[in-house]
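Apart from one protein chain that is not included, each protein chain of the complex appears where it belongs.
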Amino acid sequence: MISRRELLKFAAVGTIALTLVPGTLGEALAAPKDMSLEEALKEHLGATLSDLKESDLIHIKAPTIAESGANVPVQISANVPVDQVEALYIFADANFNPWVTTVEFSPLNGEVFFATRIKLAKTSKVRAVLKMKDGTLLAAAKEVKVTVGGCG
Amino acid sequence: MKSAVVAVAFLAGIGLLAGCQPAAQKAAAPKEKKVEPKKAEKKKKKSATERFRTALANQDKWQKACSNPNQLVPEGIDVETFRKEMLATVKFPPGGVLGKDVKRGEKLFGDPKKGGRSRRGNCYACHCGDPQILACGNIGPSLRGYGKRGIDPKDTYIKIYNSWAVVPCSVMPRLGYHGVLTPEEIADIVAYMHDPNSPLNK
Amino acid sequence: MGKRKLLLSALTGGVILGAVATAQEQVPSHLQELLELGMHPGHAYVDEGRETFNTLKGPNGKTCASCHGEDGAKLEGAYAKMPRYYTDIDRVADLDLRILSCMTKYMGFDPKDKKFRKEFDKWNGRYRVPLATFVASLSNGMEINVKLDDPQEKELYKKGEELWFMRVGARDFSCGICHTVLTGKRIRLQGLPDPVKAKVYTHWPAYRFGSDKMWTMEDRVRSCFKAYFLYEKKWDEKKDWVKKPPPYSDWVIALELYMKYAANGGVVEVPGLLR
Partner (left out) sequence: MARIGRAIVRVPKRISKGQVFKIQMVITHPMETGRRKDKKTGQPIPAHYIDLVEFFFNDQKITTLRTGPAISKNPYFAVKMKATESGTLIIRYKDNKGGKWEKSVKVSVS
């Protein structure tokens, strides 16, 4: 699984290197290719959206309206024994790369819990996918509306 | 020292009032590209302190009148005179108060592509309007359905150009008076606000 | 109250108020949820400031700790009394200016040295903001207690009050219009606090998540003026925009003094977390 991801990373680097012509270096670095949610799911989970099983065991805590997309607090917990879980994946649908993070758990964690602050490019769903050791993919989503602020 | 500052502020204010007309007209020509001679600027580079002091001294006499803890017209100043003097500063665009470029009006009001952002109009900072724009302030009244309220577009124009001609010392900036928006730009905003197809009125 | 009403009608400008969408009256939970996390980058600034305080040596070999004790032991409660008059510089100083004068007067840094000023003045520099955050945190749990004993303090306070209500610039703004008169209303989704009545000074310096930066009150006051659209000759966004008062100037310190005096009795809780 990991080696496959590494491979993909290398592949990506390769593509960038191939497109390098003088003058476009910056651009190639600055604008990684946009990726759809489906593509990100495929890369990280080898799955499609329809493989995800919606589950109310996963709880996502995030603001409904975000006053800044740069700093959205996300707390994820799940009511499943941690030793049955392989990893937690977080995706944000509308980001240029929807994959946000992967958390690999161990029984020492005691509970399935993870919290962080993430960037959201615009209003979109934040998804949590739990990859269980038996291969099932449990998922939950919460929409966060991103707004602008300030008196300009 | 203090009275001197006040006097300077007062004079500067009068100067500003007197100078308003040509300034507004200059701003009215949108594509005028007049490059000021740079030599004069280079000669003396003012210190930040000097620049800020000058900026504060630009306070006009009406701003000075409103600079009290209530931020309202103080006693001793006649509101009607205040209003009339403000009304006299309003310049109308040759094409009338309903502009032609509704799209530009929308952008100045608050660009829906940027979540309602617009540095110059920035109406959403204080008003709600287009239901798509969630981040809207509640300092001013909601402008939803504004075009259906039977308000004369000329009154809308005056309110935006110089809100103090309607309500002296209002918190709403006098956007046309100070040249933040040109008469044409205000007319486009008015057109956007009164357009039956505008998201405000749908 | 009558004046409030008058103002409200001033705001509506004769237009009859339509029904306000109730859904938009909800207070956004963004800040609350960030606070719930319990820890934020502001805490990293305290930590960094402490290290700088103990280890950064000035050209003459002194550290902050040489005078003020390891971990600032002798500075506990100092921030709660600032801004105040300092005899050695014959000026009322806020936290930022005090740190600057300490570093230049006693540690031997040259105030005109560009490299030093870059590290000091800049937002992401290594000196001012981390040190200010750390020193402020040494007053945590203590009540703000700003006095106006010195004539300079009295004078500056008066100047601050005047500036607070001064309508000026191309937007006819004043501090007071938003932060006294319109308190409780919202600019977009951000509630407008009344720093004078609500003693919000207790939470500064603060990490502001909208900009992902630690701000001292000096930074905050100065940036407020950006919204004024101040100008020298005629308002022009590109050519004539006087964005901020100079740093450590009396204008800034006067406003800080005005606000912090009003916050007397509030308990310091630094670093704050705000929008």
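Note that the chains take the letters A, B and C in the order they are written out, and that residue 1 is the start of every chain.
Note that a residue touches a chain if its C-beta (ideal position, glycine included) is under 8 Å from a C-beta of that chain, and two chains touch if they have at least 3 such contacts.
Remember, it's a predicted structure, so these values are computed and weren't measured experimentally.
> Considering the full assembly, with which of the depicted chains is the omitted chain in contact?
The omitted chain makes contact with A, C across the full complex.
> For the chain left out of this view, which of C:Leu37, C:Ile89, C:Leu148 or C:Val267 touches it?
C:Leu37
> What residues on subunit A make contact with the chain left out of this view?
26-27, 29-32, 70-72, 75, 92, 95-97, 99-106, 108-111, 113-119
> Take the complete complex as the reference. Which residues in subunit C touch the chain that isn't displayed?
Touch set of subunit C with respect to the missing chain: 37-41, 43-44, 47-48, 124-126, 130, 212.
As a working rule, only the chains that are shown with their structure count from here on.
> Pick the pair with more C-beta contacts: A-C or B-C?
Looking at contacts between chains, B-C has the larger number.
> Using CA atom averages as chain centres, what separation in Å is found between subunit A and subunit B?
Each chain's C-alpha centroid was found; their separation is 45 Å.
> Return the distance between the CA-based centres of subunit B and subunit C, expressed in whole Å.
Going by mean C-alpha positions, subunit B sits 28 Å from subunit C.
> At least two other chains touched by the same residue of subunit C: list those residues.
Expected reply: 178, 187-189.
> Identify all positions of subunit A at which a residue touches two or more other chains, and write them in rising order.
65, 67, 147-152
> Spell out the residues on subunit B that touch subunit A in their complex, using ranges where they run on.
114-119, 122, 125, 134-135
> Which residues of subunit C touch subunit A once you look at their complex with the stated criterion?
Against subunit A, subunit C makes touches at 26, 28-34, 36-37, 178, 187-190, 209-210, 212, 227, 275.
> For subunit A, which residues count as touching subunit B in their complex?
65, 67, 145-152
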